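One protein chain omitted, others in place.
The block that comes next holds chain A.
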Amino acid sequence: MSFTDTPLSRIKLLNPTYPNKATGVINGQNSGLLNWNDIAYPQMYDLYQTLLSNFWKAQEINMQDDIKQWDYLTETEKDVFLRINTQLASLDSLQTPTMTQVMDYVTDSSFKAIFAVISQQEAVHNESYSYILSSLVPLAEQNKRFDQAKEDPVVQKRNQLILDHYEAFREEPTPQKLYELAINSINLEGIYFYAGFAFFYHLARQQKMLKTSTMISYIQRDEMQHAYFISQFIRILLTENPELNTDENIQYAYDTIDRAVQLEKEWANYILEDIEGIDLEEFHHYVEYLANKRFRQIGLDNYYPERDNPMAWIHVFSDEMMNETKSDFFEQKSRTYTKVSSSNGFDEL
């Protein structure tokens, strides 16, 4: 059996004879003791700390304003709101256990720690959708909506792509399956959320349901950093294991992300069809722009035509807007300079 198809063994919790600094992200030797000052990829410490400093929870956001506004949404807006909410929740529910599972097979304890934090954050996201729902509709309606998400054929079809690969790794945790899982994790965190994000930011553009979109902003920021991490994980996995770095696997990345792009467009056509002010063709271009970013993050070339962001309003709110109350670990030094621009005699390209 080739290396890429040989199941990874779950590593023992502590291997005292192995070095603390891991010799590989998979199939490496690592004592299991983590000293953050002696890790194979020092940049992971920075990332770990940043992820922790993002800590937030749903209850910190007061839903009163949204509760009042809810009654003024159109029936279509309400319906789409609830369907997207439960759909996103179901994606996060998938991600929480999967990240924990991957942890068992990764031999570098600094990566394990980051997978643990990611898994925790996915749990927070999951809860925040429940929190939003519980503020707006009674339990019976919530349950109905979750059932609807489970039964929806379009939702099922798109989730299936992810599920198949997550399941395959669960059954046979080989390096190849881990690679495929990671690519699909990019699909989930880096592509599949965005039709939903578009909807909530679109409401926000109209000053509607701003508390919900504040939460969406927190979620998006976390997800962006997860995609950043998983992209690095993929690149490190392929660099350390040249057996995985094959033309077929590169093609796999292009094909699979392209498949997710098609499914996201299909989902957008279906869920956003009746939402005024979101141009579906523009959204299709947006998804391609988004996927190009994901390709470049994993070190590949753009797959779709190069274009500027056609929906630049889909982005994380500013700190002021998110009303950051928590003391920031990386408190920015106050800078005393006035903002300057090209009118001051230099060029901004």
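Methods note: contacts are C-beta pairs under 8 Å (C-beta built on N, C-alpha and C of every residue); 3 or more make two chains touch, one makes a residue touch a chain; residues count from 1.
In the analysis below, contacts and distances are computed from a predicted model.
Peer 1: Among "Flavodoxin I", "Acetolactate synthase small subunit", "Cell division ATP-binding protein FtsE" or "Gluconate 2-dehydrogenase subunit 3 family protein", find the name that the UniProt record gives to the complex chain excluded from display.
Peer 2: For the chain missing from the view, the UniProt record says "Flavodoxin I".
Peer 1: Out of A:I39, A:A58, A:L133 or A:I314, point to the residue that touches the absent chain in the complete complex.
Peer 2: Going through A:I39, A:A58, A:L133 or A:I314 one by one, A:I314 is the residue touching the chain not shown.
Peer 1: Touching residues of chain A against the unshown chain: what are they?
Peer 2: Output for chain A: 43, 46, 50, 53, 220-221, 224, 228, 231-232, 235, 292-293, 296-297, 299, 302, 306, 309, 312, 314-319, 321, 330, 332, 335, 337-340, 344, 346-349.
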